[in-house]
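Apart from one protein chain that is not included, each protein chain of the complex appears where it belongs.
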Amino acid sequence: MAGNSYGKLFKLTTFGESHGVAIGGVIDGCPSGLKLDFEEIQNELDRRKPGQSKIVTQRKESDLVEFYSGIFEGVTTGTPIGFVIKNTNQKPKDYSHIKDVYRPSHADYTYEKKYGIRDYRGGGRSSARETATRVVAGAIAKQFLSNIKINAFTSSVGEIFIDKPYQELDFSKTESNVIRCPDEATAAKMIAKVEEIKKQGDTIGGTVTCVIQNVPVGLGEPVFDKLHAELGKAMLSINAVKGFEYGSGFCGAKMKGSEHNDLFNVNGTTKTNLSGGIQGGISNGMDIYFRVAFKPVATVLQKQEALNSSGELVEMQGKGRHDPCVVPRAVPIVEAMAALVLADFTLLRRQETQNW
Amino acid sequence: MAGNSYGKLFKLTTFGESHGVAIGGVIDGCPSGLKLDFEEIQNELDRRKPGQSKIVTQRKESDLVEFYSGIFEGVTTGTPIGFVIKNTNQKPKDYSHIKDVYRPSHADYTYEKKYGIRDYRGGGRSSARETATRVVAGAIAKQFLSNIKINAFTSSVGEIFIDKPYQELDFSKTESNVIRCPDEATAAKMIAKVEEIKKQGDTIGGTVTCVIQNVPVGLGEPVFDKLHAELGKAMLSINAVKGFEYGSGFCGAKMKGSEHNDLFNVNGTTKTNLSGGIQGGISNGMDIYFRVAFKPVATVLQKQEALNSSGELVEMQGKGRHDPCVVPRAVPIVEAMAALVLADFTLLRRQETQNW
Amino acid sequence: MAGNSYGKLFKLTTFGESHGVAIGGVIDGCPSGLKLDFEEIQNELDRRKPGQSKIVTQRKESDLVEFYSGIFEGVTTGTPIGFVIKNTNQKPKDYSHIKDVYRPSHADYTYEKKYGIRDYRGGGRSSARETATRVVAGAIAKQFLSNIKINAFTSSVGEIFIDKPYQELDFSKTESNVIRCPDEATAAKMIAKVEEIKKQGDTIGGTVTCVIQNVPVGLGEPVFDKLHAELGKAMLSINAVKGFEYGSGFCGAKMKGSEHNDLFNVNGTTKTNLSGGIQGGISNGMDIYFRVAFKPVATVLQKQEALNSSGELVEMQGKGRHDPCVVPRAVPIVEAMAALVLADFTLLRRQETQNW
Partner (left out) sequence: MAGNSYGKLFKLTTFGESHGVAIGGVIDGCPSGLKLDFEEIQNELDRRKPGQSKIVTQRKESDLVEFYSGIFEGVTTGTPIGFVIKNTNQKPKDYSHIKDVYRPSHADYTYEKKYGIRDYRGGGRSSARETATRVVAGAIAKQFLSNIKINAFTSSVGEIFIDKPYQELDFSKTESNVIRCPDEATAAKMIAKVEEIKKQGDTIGGTVTCVIQNVPVGLGEPVFDKLHAELGKAMLSINAVKGFEYGSGFCGAKMKGSEHNDLFNVNGTTKTNLSGGIQGGISNGMDIYFRVAFKPVATVLQKQEALNSSGELVEMQGKGRHDPCVVPRAVPIVEAMAALVLADFTLLRRQETQNW
């Protein structure tokens, strides 16, 4: 209920504050018999970790995951997988200035009013540090899914967009640049933009697009738990996300039915895919694709007015080591959440017909 | 699991196919002691019902709700509220032509592949008729919330948009025209557009904007069940929805942090509200507003190719009585789902501190 | 949360008060493709219904179930099965005398204090009438399980017990007498006892034993959701139940380990079965058996003191048409709940290994 779990059958429960002892989680429901590639899991964490390039926060955290249970001789046993990532580079002093201050467009004020108490150090539970635990679980979910291919990438930074359909992109190039944009010319412009913004002590928003291929027909539940509704919730649960659209998305709202309908081929595939691979909340076997909007990081290294707990406006300046643009580090998080959604629906799929 | 329930503490479970005996639901967790206004519940149903105006489907269904339990002498008792809406105007013959045919951009194909069987009459469970049960539950949730004001309206049809911020609109005018747009000049253009589209046997998409006012600080759970993540899921679960954005939304992804941050007033309100009333997944007391994209209705009254169960492409033409634009009827559904989300978080809010 | 649902994947949600319009429920998660035997469902309801013999309540209710959804041409479609049983024989006047009175050992007082309001007619939601909806869902669960055999029977009434192990009983004789005891000599004594008690205007308790055969190895989840823990909860949720034991039960607590252990045969079966077919919360393929204790019905047709809402003790006498012994009508309810537990774990079982 308190919102720290995701999934029904493939279920992740997480804990941890940014500057506490550790963050971690429990994956309950991962099927037994899955041989894990631990290097790959750590690799996913490294894609998210701070300090990985010049255009992300320069905090240095190694983000090493330790598994405590649920795995025997490298293979999942069907029992819960407990894991922990120690917080090794806490600098709580960096945050003493916000003990009694609510920063604008942060969660300081709402946590304080909701709970009557908050761990103010580094944003505590509201810090995006929490997403490292999602990446661990998502990496395992990806290995469980195996055949399904999930590729996210940076599709825009500020006003700079990739101007090609995703079908013309080579996803193997996403990791070849620090902004994680598979179109190299656009990537260069995006990186230049982030560097410029960083110099100004400012931050900038962007979008991540995710393409999911080789999805079997039949994933997703009708009515409330439609496949795209769960994908939407999963994405909107990531820090700084302001919007989600799939298939034709907001553009689709401008179209006519005669233009929008995806006509069939004889094998059940469709000639176009404005549907985004989902009909009636259920995958139809075509590519699923969606786009996620991230607002600019709220911590800017410029002077801003904040509110203190005595109800006074005080001038403050962001300190610490922050991201000028969250989008490149968000790419593996988007993939991780997509993997968790698909793993859950894959397990749900197994009990839907009498003669499974 | 099978996706026919929404909510955790204020929980709706629904059943029913478009052309079966009845649709209905169970509301479990509605607090006791709530005196219900039954006229108001029926009024919400009437806002959604077919045949209400010239620009919606001309099916005639009275959509009368009957309550079977959970209410004693007009007051909720804390036990589950069971209710039923009989299907009075089924014309299954209208659908015999699709028995073995999968219509493009409908759920016929995915249901068949998922379950191995489908009630093809009127789309069965995938029909938007199911949303009538949401409106019943949402109407009760609204009465439970009482102080919170939820106002949705048609904000665009095709390329026709309201060109004012919501603060300049008079929500009392939303019901004064058949398209449910509170800006009368824009409403007239929208209606003309829908009539034109209807004549062509075509359909058109649009957007609904929803504004929620008087929300107390503290609703929403951090991490996975953020308030906007649940709102997003709830909206994306409505038939034909392709996108969701709140606050600055996709525009926010183009902005800089220095522009996007909402500075505080001394009373805890903010000078701007790009956040959309939510910080860190928790309401901050400012207006919540979001926008929902609806694709054009897939059933067009023009000839189109469809796939039959023998794997042949066959020409078909939409029959029956369909909506040229789903948006005006979607307005009360958006409000209903928003009410369900808020009712659920309001109940969750009650157990979060030791000294409630 | 509010406790009107049972099961996770094969999920029943119920509604309805004893003297409201109707009781009913929604079964969500029943796999598609199951051809239903409706006569058999009604037959199970008839085993539970009032008025079926001289030793149960003489209320006459036909308890006809109507299905509203989820079934197409006699086969389940995978969508929720909504059903309703109309309350045809309400005599609310029979209950006007308890409007302001809390009967001893009933739920009148606790409902009033919990909710601040109650539907006093016939006990409202606390009436065992609610169990009819369980029998409907259990009958469908039984058909889903098909190979698994569930046989409950009356094992004691007051001090009269069957003095044989269940292996010596012929379950086909359970329905041959009105007390539902497969041992005919004992059945005769039980019936005589109930008739004697009825003449006194009194009531008497008893136990139901349930034997489940042909259970595959592997049902049940370790730790909190052990198979016997769920069976226990399911049984304890039936009105009037005071205790649950399985396998060696309370007798096992007096034994030594060297006596209690069940030694293996080479095929994985065990020579004895004090375990009751469950090891570590998981079925081991042997017979599951358990015993459920029912207290005597609280409504006696003798004068008793009750409390009224003004805090006065008042003399009252049970009226209406009540059961002198609830046990024979409880037999099908025990079977229904066992079927629901097993159906749920059968579906859960499908996602536990990587190579299902």
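Note that the chains take the letters A, B and C in the order they are written out, and that residue 1 is the start of every chain.
The rule we apply is simple: a residue touches a chain if its C-beta (ideal position, glycine included) is under 8 Å from a C-beta of that chain, and two chains touch if they have at least 3 such contacts.
Please read these numbers as outputs of a predicted model, since none were measured by experiment.
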item: In the full complex, displayed partners of the excluded chain; value: A, B, C
item: Candidate in contact with the missing chain, chosen from A:N43, A:S69, A:S146 or A:Q317; value: A:S69
item: Candidates C:L45, C:V65, C:A229 or C:I288 - the one touching the absent chain; value: C:A229
item: Given C:D28, C:E44, C:D63 or C:D262, the one touching the chain that is not displayed; value: C:D262
item: Absent chain, residues of chain B that touch it; value: 9, 29, 31-34, 76, 78-79, 144, 222, 347-348, 350-356
item: Hidden partner chain, residues of chain A it touches; value: 1-2, 4-5, 8-9, 11, 13-17, 20-26, 28-29, 32-33, 66-70, 72, 75, 77-82, 84, 114-119, 124-125
item: Touching residues on chain C - with respect to the absent chain; value: 1-6, 8-9, 14, 102, 104-107, 109-111, 113-116, 125-126, 130, 156, 158-159, 197, 202-207, 217-218, 221-226, 228-230, 232-234, 236-237, 242-250, 252-264, 266-268, 270, 274-276, 279-284, 293-300, 302, 304-307, 311-313, 348-349, 352-353
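One rule holds in what follows: only the chains that are shown with their structure count from here on.
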item: Chain centre separation (chain A, chain B; CA means) in Å; value: 26
item: Distance from chain C to chain B - Cα centre to Cα centre, in angstrom; value: 39
item: Separation of mean Cα positions, chain C and chain A [Å, integer]; value: 46
item: Contacts with two or more other chains, residues of chain C listed in rising order; value: 9, 29, 32-33, 78-79
